[in-house]
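For reference, the structure is listed below as structure tokens.
Of the protein chains in this complex, one is absent; all others appear in place.
Here the chain labels run A, B, C, D and E in written order, and each chain numbers its own residues starting at 1.
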Amino acid sequence: MLGSMKDFFVADAAKFDGQTVTTYFAVSSFSVREKKGAGGQYLALILSDKTGSMEARMWEDFASAMATCAEGCYVKVQGQVAKYQGKFQITLTKMRLAAASEVEPADYVPSTKYDIAEMWAELRGYVEAFQNADLRRLVFAFLDDGAIGTAYREAPAAKMLHHAWIGGLLEHVLTLVRVCRAVVPFYPEVDADLLVTGAILHDIGKVRELSWGTTFSYTLEGQMVGHISIAQGMLREKVNSLPGFPEKLRVLVEHMILSHHGRYEFGSPKLPMTPEAILLSALDDLEAKMQAMRNEFGRDAAAGKSGAEMTEWVRSMERPLLNSKAFLEEE
Amino acid sequence: MLGSMKDFFVADAAKFDGQTVTTYFAVSSFSVREKKGAGGQYLALILSDKTGSMEARMWEDFASAMATCAEGCYVKVQGQVAKYQGKFQITLTKMRLAAASEVEPADYVPSTKYDIAEMWAELRGYVEAFQNADLRRLVFAFLDDGAIGTAYREAPAAKMLHHAWIGGLLEHVLTLVRVCRAVVPFYPEVDADLLVTGAILHDIGKVRELSWGTTFSYTLEGQMVGHISIAQGMLREKVNSLPGFPEKLRVLVEHMILSHHGRYEFGSPKLPMTPEAILLSALDDLEAKMQAMRNEFGRDAAAGKSGAEMTEWVRSMERPLLNSKAFLEEE
Amino acid sequence: MLGSMKDFFVADAAKFDGQTVTTYFAVSSFSVREKKGAGGQYLALILSDKTGSMEARMWEDFASAMATCAEGCYVKVQGQVAKYQGKFQITLTKMRLAAASEVEPADYVPSTKYDIAEMWAELRGYVEAFQNADLRRLVFAFLDDGAIGTAYREAPAAKMLHHAWIGGLLEHVLTLVRVCRAVVPFYPEVDADLLVTGAILHDIGKVRELSWGTTFSYTLEGQMVGHISIAQGMLREKVNSLPGFPEKLRVLVEHMILSHHGRYEFGSPKLPMTPEAILLSALDDLEAKMQAMRNEFGRDAAAGKSGAEMTEWVRSMERPLLNSKAFLEEE
Amino acid sequence: MLGSMKDFFVADAAKFDGQTVTTYFAVSSFSVREKKGAGGQYLALILSDKTGSMEARMWEDFASAMATCAEGCYVKVQGQVAKYQGKFQITLTKMRLAAASEVEPADYVPSTKYDIAEMWAELRGYVEAFQNADLRRLVFAFLDDGAIGTAYREAPAAKMLHHAWIGGLLEHVLTLVRVCRAVVPFYPEVDADLLVTGAILHDIGKVRELSWGTTFSYTLEGQMVGHISIAQGMLREKVNSLPGFPEKLRVLVEHMILSHHGRYEFGSPKLPMTPEAILLSALDDLEAKMQAMRNEFGRDAAAGKSGAEMTEWVRSMERPLLNSKAFLEEE
Amino acid sequence: MLGSMKDFFVADAAKFDGQTVTTYFAVSSFSVREKKGAGGQYLALILSDKTGSMEARMWEDFASAMATCAEGCYVKVQGQVAKYQGKFQITLTKMRLAAASEVEPADYVPSTKYDIAEMWAELRGYVEAFQNADLRRLVFAFLDDGAIGTAYREAPAAKMLHHAWIGGLLEHVLTLVRVCRAVVPFYPEVDADLLVTGAILHDIGKVRELSWGTTFSYTLEGQMVGHISIAQGMLREKVNSLPGFPEKLRVLVEHMILSHHGRYEFGSPKLPMTPEAILLSALDDLEAKMQAMRNEFGRDAAAGKSGAEMTEWVRSMERPLLNSKAFLEEE
Partner (left out) sequence: MLGSMKDFFVADAAKFDGQTVTTYFAVSSFSVREKKGAGGQYLALILSDKTGSMEARMWEDFASAMATCAEGCYVKVQGQVAKYQGKFQITLTKMRLAAASEVEPADYVPSTKYDIAEMWAELRGYVEAFQNADLRRLVFAFLDDGAIGTAYREAPAAKMLHHAWIGGLLEHVLTLVRVCRAVVPFYPEVDADLLVTGAILHDIGKVRELSWGTTFSYTLEGQMVGHISIAQGMLREKVNSLPGFPEKLRVLVEHMILSHHGRYEFGSPKLPMTPEAILLSALDDLEAKMQAMRNEFGRDAAAGKSGAEMTEWVRSMERPLLNSKAFLEEE
């Protein structure tokens, strides 16, 4: 009998080498291919869960499976795990659409490894400590907004690059806020509350720029307007709802949002012109790069590469990278 | 006796060569300089009105003038007009601050040569003819807004380059709308009402980006936020005030505003992605270039240059220009 | 018995799903491949006609076919149409070289959907209406030149991007001329005849830059000299054949040809410096972009994509696009 | 009687308005000019000390002064302080070369406002705390090197932009080290000792790139080789003098030096590829920008500009700036 | 009595310090200025001959001089030579328009220091030695063309940068041909005759791009069409006049002309694609840079700068330069 819970994850494939498993997946990719030289067709799939994805093949009797399944849906499958060309694959003997009741969506998308509630509480704590009451009520107007607050706790920070996982936005912002607070004592011209406000709100537009279901993608508004301008619109709406909010603070926060990408060619319509905007833009860029680097090192470690080796060319950074700690520790 | 009205204009200097005139000016620039080799100081000024500006000198007794006048104020002067190094100058013998009652501000800033009321009526006529009722009420929400409408009729389109005069924004928009309407029949994928909406609203942020008194300058918000993002904020506010305004139209209009500069390095956070946005961006750029060219040709003609000559290097366009019509007509 | 006319077109594949057809194609690509794991070889082809192209496979007995056919030739084939991986393919059982008498070349290359003779007549009509007799005889020297005129009516406007079909150059130019004529009234500094002359001659070098037989490609001269400089050479020759042609007009037309790409990095050795050159360059770029956009939308519609979706990333424009009309019409 | 000590400084000019002073200066600029319209010549100078510079004029009897003084030397002068065109000037009646014994060079060049010995001690303290003994002896090999150590305590960090004063290099490095140490806890992949080593040595080449006497300038080696490559050469020499220094550490430190400008076009022959190099490059750039910004705000405050105003266009940053704190505090 | 020949040259000013001279000049610049503080006007001029230019002043009685002289004409003057601000000036007491019979134009424009007839003969010799008869007759078709040949021997190679003197084009081409011939043996894939043809013809368009009378300037055609496209047109005309000239050679020579600037942003519509075009473009750029460098070193030597000093920033090369030979020779 097929089970009713997901108890096999992609990351566990090595433990099940050669065994037959029954489990659930999200279907990331789905296509019928022709058997070369032998006539007939087979089904090629990429199946995924929160721990990764793997190739699957269904050689026979896939007509009924095809009739009900599609990319983006959840399936229950039975099949044998085996290694081909250095990677684990699964050869399916059964596949059917999974019922909603059988599936816990959180099992199928990558998520932050930190506790979202704890991160949220820490972030709110920083805001509660603001000396500037106007900025405090502005930030809480976002965090306490039901729809925004919920989305903020879930949203990834990107579709593919750094922090591309549930809770990634919150994780990214929280690290950024911590770094901002650590750096602020050395720059007396910076208003700490203003800087932290910028750090918390700069990417708020991502809650509408990205959508996250079984996969992450851009919304149409995200592509046509972009998270910078979405955020600016959200700011205007919140400010309008706060009687007596100082115009000067509005302009300074708006400026941080608009300029945080730091360069025109990265989609910022303004360059950073205040101490807070310059600091925020530099630390945001740094934090994204460090996380992207961490992802590359993790991928290489998972692939068993030695620390003495450089990574492949990293396209988003236009260079290869070296994990200096692993390099130094290696004998 | 000194008169009480401005009856001498900079453009008329040639008619008054060698004569003493009594008139009013705005003070564009004001500085005390040392008389070389002879000891003592004198006052050097640039005085301007709507027809242009000219240098002035006050060699003696300028202490009391200095005590009350400053850059940006209006003055009443008496002095002699004469030509130095090919340009007219005025040597002042008297100067005092002008009373508000003596001055008609319109005499001191350059203005469109077209009738603002007529242009406004023509523009409104195009909107009344919209088939799309939602876009019609959106555009009228701007035009009928007292503050915005008044500012729209007065604003220059730029601080220095094309259409840098009172009414310049309206003049620029109206020509753009006419050209859009002329071109639309050849591009069936374009929604005419949507395009004209974009043409009317794309630069609406300039009413807050620029300030226009005795001189034109950028507001602080203009520098920190920019007319593109200001316009986007204004759009959001108007849309929120229109119950049931379709979300799709909002995104498409917002996209036209954000992308109308056509390139990231010109401050657009998005590239044009719809037929309307591509058409608007191309025709807006063309219209600005043609007007800039017209200004150059006008300046050369005023300076008496022959049509067979190219202009000097035009920095904003990174090239010299040739007035082909004048070139062909010249014997 | 095999038929003697092409009565199956690629675009009709869906109607023949599962059926055996006998028809003609141009061979776009041709290669022998090894049957994986089973020994032996098979023939893989891409067959095309004016409506598109499709994959073909010949599993057996292809030795004699291989001996006589090659890329670029026409073949008669018999085979079964079927869908693999979402696309129609044809499995060939017979293939032989087609005789010249069996083939109407027009069936094998994409063509404009407009009537070439009508477009040609319209274009000539605009020239006949020129007030400037010199420009009129110059343009007719091109249009009435047997070789040039014939090629002008047939040439595509590009190898791959916008207007890559027979008659595409004429279609592109005619739209451009119409738009120029529509816009001219708003720019009094523009000489209409001069502008239209530029519109008609700017791409004339494409008749030598491109070759169009069963496929479109660049000529060696096209790659080494380019259509801009080819056009300039053609202009010099025609002008030399017209006694008394004014030197000034020659320079102005030559300048429009040389500068019409608008930027050095697009291969223009000069930037546009006259009103006509600036207008021509802007409208030519716009017209090419609008047609490229139309092609993308057509491709997506053919693929059954919903209007609410953006296109894939369009490499030549460095952005995705949105069909705003389809987007608005969609429920 | 002329005094023997410098007791008038440029920054005090306002207190001496209209008075005759006797004091010392460094000669920054020196030229003979023709008296316009009156025949004869006069001497025009720029005189400077550590607090700034001011214009001077000597109208008569300057022949003997000219015979002994030149740019870069120290002079004793007598003259009258007065304001011309909004700035203080001094009209000289006497000038002679100053004897070495009359001059304390520290009075003539701008210096850090911090205590150099204290900064030096703090910096050494961080190195003493290194856990990595190899890096500790490497850094001390530089700091304890007599010539390098002395120069390091004196050198400016730039000729003109940020930290262009005696002790500026040490001040810049110390702030950078503090910021690095504050940020390190948030990036576990970073080796703190390695990062701080990079922060201390990255600009060490400036001790040979710049020369600092009465003015700051580039050495010939500085222009032909540059501080990045000079530093790399210095590192190689020090490493060669340390038996058994690990090759891996040498490569990682060398890489930080070579890549710290972060972009090829800023003269870095390598992009940062390790966590330490990426962090160092980002924080170094940030620290330089924040100091440049501080200089701009200081200049505006000294000139009496209101905090609500933006600065002029700052060429090195390609934008104007806003002192947000002053802006918020202003009524 | 005033003499009738030019026997004072700008370069000789030092020998005449304090003396009154009577001589001829070309008027490069001419303006009336106001005497500061003293009333009245004076005449300020720049006077030049082939050895350079110097400032002149005429303080009195310049009305009749003004009535007949203008920029670009030749004048006879009497005046006193003296040094102001480190440069020689001349204070005029008399000035009148010079008669054509008094002036040898060659005295007034800078010229090559080599013998033009010898250079011409050497160049022709290389062509006579061509093995390829078609290229030989092509090049001679240019050199033996009366108008072109005369202009070729006189034309400068540039308006301001390298080789900006009479005979400069020939001098530049001859050096380039010599270098090409020296390098060719090391590149067997290069056709020597084809390369030398390219070297001789690549800049031939400069005979129409530039005009050279008393000053050098661009012609209108030079600005609107440019020397690259002018040369291409000249090539087409010559080729058409040579029956049976091989089409392949025409394309290869045309390609060298079009691509010799080596980059799109330098105005080449094509990049070099053949061995000859790549070699020509590289050596032409090198030759121009070496001459520009020589000019800078000459200027510094004339100004008495020491060889150990770098030049000022050279704008056209975006760097300062060092005369390495002088640097090494200096003690």
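By definition in this document, a residue touches a chain if its C-beta (ideal position, glycine included) is under 8 Å from a C-beta of that chain, and two chains touch if they have at least 3 such contacts.
Values in this document were obtained by computation on a predicted structure and should not be read as measured data.
Though it is not drawn, the left-out chain touches A, C, D, E in the full complex.
Of the listed residues D:80, D:93 or D:229, the one in contact with the hidden chain in the full complex is D:229.
Interface note for the absent chain: among D:251, D:314 or D:328, the touching residue is D:251.
Within the full complex, the residue among E:12, E:122, E:285 or E:309 touching the omitted chain is E:285.
Not every partner is drawn; the one left out touches chain A at residues 35-38, 40, 42, 59, 84-86, 308-310, 320, 322. Chain D meets the missing chain through residues 220-221, 223-226, 228-229, 232-233, 236-237, 240, 251-252, 254-255, 258, 264-270, 273-274. By the touch rule set out above, chain C reaches the unshown chain at residues 31-34, 36-38, 41, 220, 223-224.
The rule is simple: only the chains that are shown with their structure count from here on.
Note on connectivity: the fewest chain-to-chain touch steps from chain B to chain D number 1.
Taking the mean Cα position of each chain as its centre, D sits at the greatest distance from chain C.
To fit its Cα atoms onto chain E, chain D must turn through 120 degrees, a value rounded to the nearest 5.
Of all residue numbers used at the contact between chain B and chain C, over half are used by both chains, marking a mostly same-residue interface. Counting C-beta pairs in contact across A-B and across A-D gives the higher total for A-D.
The chain with its C-alpha centre at the largest distance from the centre of chain E is A.
With centres taken as mean Cα positions, chain D sits 44 Å from chain A. Centre to centre, using the average C-alpha position, chain A and chain E are separated by 63 Å.
Touching two or more other chains at once are residues 36-38, 310, 320, 322 of chain D.
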